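Note that this complex is displayed minus one protein chain, with the remaining chains in position.
Chains: A and B, in written order; residue numbering restarts at 1 for each.
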Amino acid sequence: MQKLINLGRGTLDYIAAIGSASMMLFGALFAFPTWKNTRLMVHQMYVVGVQSLLIIIVSGLFIGMVMALQGYTILVSYGAEGSLGPMVALSLLRELGPVVTALLFAGRAGSALTAEIGLMKATEQLSSLEMMAVDPLRRVLSPRFWAGVYSMPMLALIFSAVGILGGHLVGVDWLGVDSGSYWSIMQSTVEWNEDVVNGVIKALVFALVVVWIALYKGYHCIPTSEGISKATTETVVYSSLTILGLDFVLTALMFGIS
Amino acid sequence: MTSRKTELLVGIFVALAIAATLLLALRVANQGMAGGGETYTLTARFDNIGGLKARSSVKVGGVIVGRVSRIYLNERDLVPMVEMEISTEYANTFPDTSSLSILTSGLLGEQFIGLKPGFIFPEDLEMIEEDKVCETSPYENCPYLTEGEEIMDTKSALVLEDLIGQFLFNQGNE
Partner (left out) sequence: MAESIVTVDKMHFSRGERVIYDDISLNVRKGAITAIMGPSGIGKTTLLKLIGGQLAPDSGSVLFQGSNVHKVSRHKLYELRRRMSMLFQSGALFTNMTVFDNVAFPLREHTHLNEDIIRTIVYLKLEAVGLRGAYDLMPSELSGGMARRAALARAIALDPDLIMYDEPFAGQDPISMGVLVSLIKSLNKALNLTSIVVTHDVTEVLSIADYVYILANKKIIGEGTPNEIRQSDSDLVQQFLEGKADGPVPFHYPAQDLRTALIGE
């Protein structure tokens, strides 16, 4: 009986958490940056975007290079190494670009957001904002939210572009695939709407989810060192799982049926 | 507070993103043919389309001139119909005696439609010059393929099983 009660209470807590998270999301969405907040947003874009740039570029480069190497060894045995370009480009644009960027973003920027907001809560900075008649949602959450939503797709685009260049480096410059066929077969296969735009949409959705989870976890963490560390871990775990699950759903919607 | 350096770095970040988009648009996706662009529609009836899909390309001697926009079944005759969008760059170019065949690029490559241009009688050329039949609708007398026209001469995709069957049949006859 007690177990049943606990289950019911747990479920209710969970639904309430979803409710308050949604309310926060809408709050942040509609608290669209005013001119004053645009500068805050630019600063946050520096924190979540520019500071994630290095890890994104390096990972993109290596993933592109590894894919070219792996793809080449398989394709060459069918005499189809000309298809290396589209293979690298499509995997990056459709899947690896958005997904890996989002996972890295969750680990690099999401956790930092949670920790920062959690710490602001623990040191009463959020309360103090409230008492100064400044809405923390508007002043603290919204700029971070929008900065994340803008930065992530840009990071994903940079990731894919760098990956394709990395694939070119290994496939063409080292393994000797013809440069012309690398690009031209890629061009005839890759579609702007189908592949590039869908990839960006994926990245946008992932960004929304990661930033949302990160901000919610930070804002509602238990303001102790233990609570913040737990919230940070949860941000990374929940974001990663949600990204992978959503990726399947989005892929099925975009590429599954046609 | 936002310092000048931060703003500068964010600017560089955005510029990088735009550069990446440009690279993807121009070098990777080749925006030229894929989207936008005015097109006109042709249809064709095949016995068997094999592995042809929507968005497969339509090529003339290897040059992409359009894409398959829709594949559906003609409900009366129960044969597949293919709808193609051909770039208006190639309007009034292909004679209505042109033929279509479904081809495969390479051994394992994807299938596409090959368009083989037909010919035009010299008297038709005069008709175009004099009566301007290809400049205003209806295009009934225009000897070129125009909007909505159906191409009659089509060759189906090669299906491996049919080929083998035919081969065995021929062997049996000998």
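The definition used in the following text is that a residue touches a chain if its C-beta (ideal position, glycine included) is under 8 Å from a C-beta of that chain, and two chains touch if they have at least 3 such contacts.
What you see is a predicted model, and the numbers here were worked out from it, not measured in a lab.
In the entire assembly, the chain absent from the figure touches the shown chains A.
Note on the undisplayed chain: of the listed residues A:15, A:54, A:76 or A:134, the one touching it is A:134.
Within the complete assembly, residues 119, 123-125, 127-128, 130-135, 139 of chain A touch the chain that is not shown.
One rule holds in what follows: only the chains that are shown with their structure count from here on.
Interface residues of chain B, counted against chain A in their complex, comprise 1-2, 6-7, 9-10, 12-14, 16-17, 19-21, 23-25, 27-31, 34-35, 53-55, 57, 64, 106-108.
Taken in their complex, chain A has these residues touching chain B: 39-40, 42-43, 45-46, 49-50, 53, 78-80, 89, 93, 151, 154-155, 157-158, 160-162, 164-165, 183, 186-188, 190-196, 258.
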